[in-house]
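Only a single protein chain was left out; the remaining protein chains are all shown in position.
So that you can tell them apart, the chains are marked A, B and C in the order they are listed, and the count of residues begins at 1 in each.
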Amino acid sequence: MNIPLVSPAIRGIEFNADMIFVTAKAWILSLLGHFLPDWVVVLASITISGVVILCLGPVIMMYLTLLERKLIGRIQNRYGPNRVGKWGLLQPIADGIKMFTKEDIVPAKADKVVHLLAPIVIVVPALMLFLVVPFGERMTAVNLNIGILYFIAVSSITILPIFMGSWASRNKYSLLGGMRTAAQMISYEIPMTLAVVPAIMMSQSLSTNTIVMSQEGPYDMHWFIFTPWGIVGFIIFFLCATAECNRPPFDLPEAESELVAGFHTEYSGMKFALFYMAEYMNAFTLCGIATTLFLGGWQGLFFPSWLWFFGKTFVLICVMIWFRGTFPRFRVDHLMGFAWKFLLPLTLVNILLTALWQFTSNLAAWLWSILILAVSLWVLVKLNRTFIPEKRHYPLES
Amino acid sequence: MPVLEIAAKFGTYAVMAMILIFALGVVTLRNLFHCALCLAAALIGTAALYVVLQAEYLAAIQILLYVGAVVTLIIFAIMLTEHLAEKTVRQNNSQSLLALLGLLGFVALLTGLILKTPWPVTQTALTAKVSVMGLGEALMGTYVFPFEVISIILIAALIGTVVIAKKDDPEEKP
Amino acid sequence: MVTSDQILLVPLLPFLAFVTNILAGRWLKDRAAWLSIATSSVACVIALPVCWAVFQGAHFASQGTWLMLDAVPLKFGYLMDPLSATLLFMVTIVGTLIQVYAAGYMHGDPRYSRFFAYVSLFMSAMLTLVISDNYLLFFMSWEIMGLCSYLLIGFYFEKDSAANASLKAFLTTRIGDIGFLLGFLTLFSAIGTLNFAQMNTIMAGAHGGHAALNTGLLAMAALLIFCGTIGKSAQFPLHVWLPDAMEGPTPVSALIHAATMVAAGVFLVARSFTLFMVVPNILPVVTAIGTITAFMAAFIALTQNDIKRVLAYSTISQLGYMVTAMGLSGLGAGTFHLITHAFFKALLFLGAGSVIHGTHVQDIREMGGLFKKMPQTAVTFIIASLALSGVPPLSGFWSKDEILLAAFGSGNFLVFGILLLTAFMTAFYMFRLIFLTFFGAARNHEVHAHESPALMTVPLWCLATGSIVIGIPGSPFMHHWFQKFIAHMVHHPEYEPSSFVMACSIAVAVLGIALAGVIYLRQKHWATAVAKSFPSFYRLSFNKFYFDEFYSTYIVKPFNALGRILFGFDETVIDGAVNGTGRNTLFLSEIKNWIDKYIVDGIVNFMGTAVYFFNSITKRIQTGVVQNYLLIVFLSVLAFLAFELKLT
Partner (left out) sequence: MIVLPLPHILIFSLFLFAIGLYGALVRRNIIGILISIELMLNAANINLIAFSKYTSLSPETGQIFALFVIAIAATAAAVGLAIVLALYRVRKTVQADEVNLLKW
């Protein structure tokens, strides 16, 4: 019996740390290919990727919550969860059990069907986003040729279940939260999409894989973030990403002090957990895409590609958590004004800059890029400053 | 792989059926918010159909614009006028029977026409690939004029929307 | 030194004063008088050297075309011959003095500046008239003077009598003015020119038998021009306006109705003298009118009690003298009397004004014994009266003597007799006036007379001096230089000075004065006795020969009756026709209205109703519900589609 361990299609791949997951999948498929028809192998390939993603998502979400609680705890000069398991590592599992066992409360006046559908639907786009994230070299689940566009489109669906949840709850706080979410997400979607454009222009492709590969260079450090338009684009994208997944300081839709809990006020138990999960998965995928677009994705020296990717992504997630621990919340009008009056013009300037960069990529280009950026930043800051309301004084009576 | 092809075919028919069911939901449901949700579902289904027709770019745009923007707008409007969409309010006007009859005739007429017509389906067209780059070049080349017109319309609509929807601020008037 | 064109400034300066005063009078106030006085003084200063040059024998004329009249140029210009120089001399001096007097007399009047504006306009017109070289310009100035006369007589238009008097003066003189206008137009058609110099040349030719002229036409022209004189110089029968004109301020009476304007009529005859010479039939008429006027006015003056009316009738009488002189071909004599009369009559009026100013009454029966209170006025008044009465060697004597001489020398003894009688009556009524005013006892003790200010008395003395000396140039001491100077260009008879005439003249003057003295200082009952013994004469005189009543009965009343008849005609026939037309139109329009209402409107309304009816059916489609429209569109498209598919 000489059963080939490796199918002919992947025979050329060396076994190394970088390719460990890819090789594993190829080995399983080739094993299946010996005694099953081709179409079953194709289905199995899809299933393997799907199962991995379906497992990865919740696991990432669980440990992100732990990470956040620990980090916030440290920022606030306390320990965070440290009772369940070593360093509190089993805390997410305990939380999960708690969530599953809690009573599912549905308000009497609620629109029952929609109320049920909303948390289910919100997980779908969150999971679908994983499809195009390049976790490592040759580790993209579906290498779509419109990958980044797909990502943006699917992430925009997230608004819909939030609306459903907020509307079906029949609660004024929910409704207000939902309205705020819609306004905020539509507003920040535009600068986010435009911030992506420079990366697409430079790599001349919408595919996430190609974008990562175009950042290949000496020492694997030819990342887009090391250009003026790249850093600006990255900052804008990252801010918008923070706003898109409703994280502080853009967490107006679920502002505890104003709206109790925003759109998921009336949710409890597992439904609430699903909303929570979707939010954290979105945060992860958005950070991953930011890594892909500007931080070179899985490009890196010495370490396996997937390690580089997860390392960069978790750094970005830590920055998000750091935001939460640091910044106060925006006011509503400031939030909208920031998107429309500051980020949007800046992204347009950035696109212009990128177009110019393609023609002259040298030291001079650096100089005038920085000049244009400085001037436009100064102008935007000046223009926006006039819209800041006067400081109000409340004289003490008697 | 005939199995996969058959599966894809039936999958497509299933998507079509789903779209039609949701579309019926759009026009018949009494709750306007449910209608909007059905519309969103129908639009997503349409996007899936686009993918089947190898128009992936358009599918993404469809989701981005329709689901992300238009449906959101509609839901906004529904929420702002919500209490009028109660179940007690009659949702259809008096001409529904007449419209239904006319539409039946219309559908019958056009179905016959579609089936009768010899469509010039060509193999070159079927095998042709549409890349995003090709779309962009067409948009910036052959169709640059309509493209610019569309941008003007968008600007006009933007300003017009703001003007129409703006509240008459009494403080503005001296 | 003497440039001829500077004479144009003479009428222009008063005119500027008029414009300034009428526009800025409210602001000028008292300064208006000084502006008028200054302009006429400057005019005087400008005029005197020119006059002097003319007296030396110079002759100026200049003209420019004003407009073309059927290829005949109408030329305006000035003519400085002896006649106009004399008048210019008199008008500028007398006018300036009277204005100085008026500045004092009119002081405190609310329309002070307007008064001087009118006076300046009058001066401007008078001076234009004097220097004008043709009938047209003469007539225009003449009319402006008439206007000024009207305005100044009615200066106190709050008084009904003043307003009526101004209207009467204006209308009465208008009769004469129309005659004058027709006259010079007739003349223009006869000889084709209006220029005095050209006319003189033509007439001289005709007199010498060189050219055959239409004598009838010329006679008519002369007669009509003389109508102007009758009106302006208040000759019989149009003299009635002048006494009433005394309603105006006294300086106006002095300036316009004694010295200058009324003399313009005589000046007109003098200007047209060659014409009157060519048609000799006219001169007896002139003589008759003048004589009648002189006698009649003097006769009326005997019984008048108003100081200004006496003087007004005196003026009429003296103007009659002048006209008589003209009629007797005594151009020099008439003009001479014009000049002397201007001085002493102006002085008389100013003196009367001074008396009125001092006493605030005009009736001489309320005066008396004013000599003590107003010595300067009285002395100057007596000087002027002596001059008027013809006491030598005052100026009036010499000029009146010339006229009597002309009558005597030409053999018109009837005229001579009447004139002599008139001279007697003149002396009598003047001294009746003086004795009643200045001598005797004060009859009304409520009158508190006082002497007038220097502003008024200084002109009095100036004029008194003039009244004394102005007769010298025409007296035998200077060999009648003046008469020769005036008349040298006209061929007219010369008369040897006659001692008899002179003696008669002196005798009647002294007799008149003495009689007046006897009656009004000693035997006061004689006056009433005479009046009682000749009641008809007395009434005739006192009622001014019933002229006003005559005119009122035979002219005004028939005129009014005619007016009423015409009004009745207007009211019944013309208005009736108009109203009848109106009624007919109304009736027709009612028929049309009916047609309009029931037929035309009916059609229109029917159309409207029909449209409305069909509309009420078809408008059902227009539901206003957008979906109904959409359904209709859809069904229509469906129908078309089905139709199209059936065909193929």
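Going forward, contacts are C-beta pairs under 8 Å (C-beta built on N, C-alpha and C of every residue); 3 or more make two chains touch, one makes a residue touch a chain.
Note that this is a predicted model, so its numbers are computed, not measured.
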Only these shown chains touch the missing one, namely B, C
Under the stated touch rule, tell me which residues of subunit C contact the chain that is not displayed. 619, 622-627, 630-631, 634
Name every residue on subunit B in touch with the hidden partner chain. 5, 8-9, 12, 16, 19-20, 23-24, 26-27, 32, 35-36, 39, 42-43, 46, 49-50, 52-55, 57-58, 61-62, 65-66, 69-70, 73-74, 76-78, 80-81, 84-85, 89-93, 95-96, 99-100, 103, 106-107, 110-111, 114-115, 119-122, 124-126, 128-130, 134-135, 138-139, 143, 146, 150, 153-154, 157-158, 160-162, 164-165, 167
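Following the convention adopted for this analysis, only the chains that are shown with their structure count from here on.
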Distance from the CA centroid of subunit A to that of subunit B, rounded to the nearest Å? 28
Distance between subunit B and subunit C based on Cα centroids, please, to the nearest Å. 106
Nearest whole angstrom, what separates the Cα centre of subunit A from the Cα centre of subunit C? 117
Residues of subunit B that touch at least two other chains are none
The residues of subunit B that touch subunit C in their complex are 93, 95, 98-99, 102, 105-106, 109, 113
Sort out for me which residues of subunit C touch subunit B in the complex. 625, 627-628, 631, 634-635, 638, 641-642, 645
Seen from subunit B, its contact residues with subunit A in the complex are 1, 3-4, 31, 33-34, 37, 40, 44, 56-57, 59-61, 63-64, 67-69, 71-72, 75-76, 79, 131-133
